[in-house]
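What follows is a set of notes on a single structure, which appears directly below.
Every protein chain except one is present and positioned as in the full complex.
For chain A:
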Amino acid sequence: MTAGGSGTAPEGSGTAPGEGGTAAEGTAPGGAGVATATGPGIGRTGGPEGAGALPAWGLVAGAVSAVLVATAFGAAEAVPGIALPGPLVEYGLPVLRVLLDLAAVAVVGLSFLPRLLGFDDPDRTEPVMRRARPLAVSFAWAWAVLALLTIVFLTAELNAGAVPTPGMVAEYVNEVGAGQGLLFSAACALAYAGIGLLAVRFGEKVPAELRIVIALFGLLPIPVTGHAVESVWHDPIMISMELHVLGAAAWTGGLAVIALLVARDRELLARVLPGFSRLATLALIVVGVSGLVNGLATMALTPGVALPGDLLSSEYGLLVLVKVALTALLVPLAAQIRFRLLPRIERREGTAVAGWAAAEVTVMGMAYGIAVALTTAQIPPA
C-alpha cells in the first residue's frame, strides 16, 4: 500500500513538478538527436524492433522451453486414490515461476543500467534511460503480479482438485514459507514500481542505488521457495544460494539490457561493456561455484543418496548436470564477447555483439528454466 501510495503521488501532484521536468527534459531531445546522428544508423532505421528484441525473445523462449521439457521429464506419476494437480497447474506453475524469475532479472538489469552508463554524459545516456525507466516500472509490475499469481497456483497445487478460494490462498500464505517469501517479493516489486515511477518523472535524481537495493531485496526470498537441507549446513547453503540468485540476476539482466538498449550506440557500448565484462567474469565465478556447492551439498545431505552415482540416477542430479553443461556452454560465448569482440568494440567498430549476446542470454534463459524444475525435483533416486 505504501509503495503504491508513493507511486501515485507524483501523478496527483503532477502539475507542480511538471515544470521541473520540463527544464530537465529540454536537453534530452537534443541528446536523442546526437545519438541518432552518431550511432550506427542500422539499428534505428531498418526494422529495429524485430531484430533488436532478439535477446529478449531468446531469453524467454529458452527459459519456457527448458522448463516445459524439464517438467515433462519429471512429471509425477499417478497415485491411486489421491487427486494430483491437473495439467494447467502442473505445467502452468513452472512457467509462471520462470516468467517471475525473468521479470525480476529484467528489473535488476534495468536497475544496474544507470550505474553501468555512468552519470557524466547525460546527453548521451539520457535517451537510453528514458526508454529504460518505464520498462523497469512495467517489469516490476509484471514481477509483482506473477509472484501473486504463483501463490494462487501453489495453493491450487497443494489443494489438488479444487479451485482455490481467497480463504485457501490466505491459509497457504499463513502456513507455508514459500507463500510468505513470494508475498514479500511482490511487495518489494511494488515498492520498486512506485520508486521507478518517481524515476520516470524525476530522472536520476532518484538514486540508482535505491532501486538496485530494492530489486535485489525482492530477489532474496525467491530461494526460500526452493529447497535447501535441514542440517548445520543450512545457513551456509542458504547464503550460497542467495549469492547464486543475485549473481545470476545481475549477470543475465545486465547482459540482456545492454544487448537490448545499448548495443545500437557504438560509443556508449564502448564505454559500458568493459566495466560490465569484469562484473560478468566475477558473476561467472560466483554463480558457478555457488551453484556447484548448492547442488552437491543438497544431494550429499539428503538421506539415501550415494553421491557420484546418483548424479546420473536421480532427477535432481541429472538437472544439476544439465545446469553444469549450460554453464560450461556459457564460457566460450562469454569469452567470444570478452576477448574477440571487446577490443573491436573499444575501437568503435561495428560487431555482431547483439547476436552473440542473444545466444548467451538464450543459454542463460535455459539455465533459469532448469533452475525452476530443480526447485521441485525429487532428490533421492527413483
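In the analysis below, contacts are C-beta pairs under 8 Å (C-beta built on N, C-alpha and C of every residue); 3 or more make two chains touch, one makes a residue touch a chain; residues count from 1.
In this section, contacts and distances are computed from a predicted model.
> Among "CopC domain-containing protein", "Amino acid ABC transporter ATP-binding protein", "NADH-quinone oxidoreductase subunit K" or "Ethanolamine ammonia-lyase small subunit", go ahead and choose the protein name stored in UniProt for the chain not displayed.
The chain we cannot see is, by its UniProt record, "CopC domain-containing protein".
> In the full complex, which of A:Ala72, A:Ala162 or A:Ala352 touches the chain missing from this view?
Looking across A:Ala72, A:Ala162 or A:Ala352, the contact with the absent chain belongs to A:Ala162.
> Thinking of the whole complex, not just what is shown, which of A:Pro55, A:Pro223 or A:Gly317 touches the missing chain?
Hidden-chain contact among the options goes to A:Pro223.
> Which residues does chain A use to touch the chain missing from this display?
1, 4, 7-8, 10-11, 14, 18, 21, 25-26, 28-29, 76-77, 79-84, 115, 130, 134, 137-138, 141, 144-145, 148, 154, 157-162, 165-171, 174-181, 184, 190, 193, 197, 200-201, 209, 212-213, 216-217, 220-221, 223-230, 234-235, 238-239, 242-243, 246, 279, 298, 301-304, 375-376, 378-380
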